[in-house]
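Every protein chain except one is present and positioned as in the full complex.
Entry: subunit A
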Amino acid sequence: MATIEIQNLVKRYDDGFPAVNDVSLDIADGEFVILVGPSGCGKSTLLRMIVGLEDITEGELRIDGKRVNESAPRDRDLAMVFQNYALYPHLSVYDNIAFPMRLSKNKLPEDEIDRRVRRASSMLGLDEHLERKPGNLSGGQRQRVAMGRAIVREADAFLFDEPLSNLDAKLRGQMRTQIAQLQRRLGITSVYVTHDQTEAMTLGDRVAVLKKGRLQQVASPRELYEQPANLFVAGFIGSPSMNFLPAREENGHLRTPIGDLTAPEHVLEAARGRDLVLLGVRPEHFEDLEFVDEALLPHGTELAVTPTHTEWLGNEQYGYIDYEKDPEVGEVLDELARDLDQDEIPPQVVVTLSSASRIRGGIESRIWVDTRKVHVFDVATGENLTRDEEKGAELTRRAAEDRQREIETAAALED
């Protein structure tokens, strides 16, 4: 068990490129923290700096209050699961799991090794595979062996480097659940790197979003989703992603390419005095007008739109509405698309509709948007002008409480 304190860490390569730039993050004992971001954002580098496989250019890294900048990986007492599993192909599953305990550093007697290997293997469902070689195992099994090797050490913390990215979608879901339960059960500090936001949202107590080596926001998944700090976080978290509409404040209304919106005062306030802002609206804040509760109607705006097409998914459906591109925000959105690893952000609004809705492509229809929940972003800086710090902090505080309860419940079950 340990805390990990990251203070102003910088990783600069020989050519001067900063892969990790001034990142600070405190990870509490037993906390599950996710590092997330598009490829090349420095999340894996940061993880490797924590474990000691990359040198730290500047800043300080403390594990349990002790500076470890200069320690070799083996002296940091951390366990890591690699993206490609990195199993020892010449050893059986049993010997792979036992490997760390047979090294001179943490040498244990054979009967203790055996006890721990068996416990880990039963926890991970590897009992029938102990004598097999990694080459004969499926991807999911190899993944579990890698986890087993990390568990038996009883190290101070777990580090995961995109451990599920090589598995197929179904297995990924299963392993995700397994990792979440295991972490709760062992109550061990964990840092998990991923580019998959579903993993980030479901596993993390707190999620750290990185862009080009810089930390954008660290918060509970809910805070990230509901109170994003900037355009990048808003665009990165959520699927389908948040819609960004150019908007101008005019006489108490927001003029957007899909129509004029009435909005609550705090939204108008944020947009006022600026020539142009970007309005962020999540798809689920739209609805087919027919399915909106009478009581909710005053909190939003009705719009007449003609979707290009709809996609029915069973539990809901998506409608796609094209709009005229605004050249003034084109550059901002293009840059955002690049940051998010996408080709472009098309001038298109994605709306979530009830699965019973009969809105179809090509027909003018009436939809409704909940304007209480929209965010206003500054075009130049990308800053979220409607972010409610207090509310966001409250969400993260609640997530921390929930986690504490979960750990206690898990501990009670164990006894």
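Just so we're on the same page, a residue touches a chain if its C-beta (ideal position, glycine included) is under 8 Å from a C-beta of that chain, and two chains touch if they have at least 3 such contacts; residues count from 1.
By definition in this document, contacts and distances are computed from a predicted model.
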- Note on the structure: Out of "Exo-alpha-sialidase", "NADH-quinone oxidoreductase subunit L", "Fluoride-specific ion channel FluC" or "Sugar ABC transporter permease", the chain not pictured bears the UniProt name "Sugar ABC transporter permease"
- Which listed residue (A:V10, A:L53 or A:A393) would be found touching the missing chain in the intact complex? A:L53
- Of A:P73, A:G173, A:P257 or A:G361, the residue that touches the missing chain is A:P73
- Item | Hidden-chain contact residue, picked from the options A:N166, A:T202 or A:T262 | A:N166
- Touch with the missing chain holds, among A:S104, A:N251 or A:N315, for A:S104
- Query: So which of A:K43, A:R149 or A:H285 would be touching the chain we can't see?
  - Reply: A:R149
- Note on the structure: Touching the hidden chain, out of A:N8, A:S24 or A:N84, is A:N84
- Query: Hey, which subunit A residues sit against the chain that's not shown?
  - Reply: 51-53, 72-74, 77-80, 82-90, 99-100, 103-106, 133-137, 139, 142, 149, 153, 166
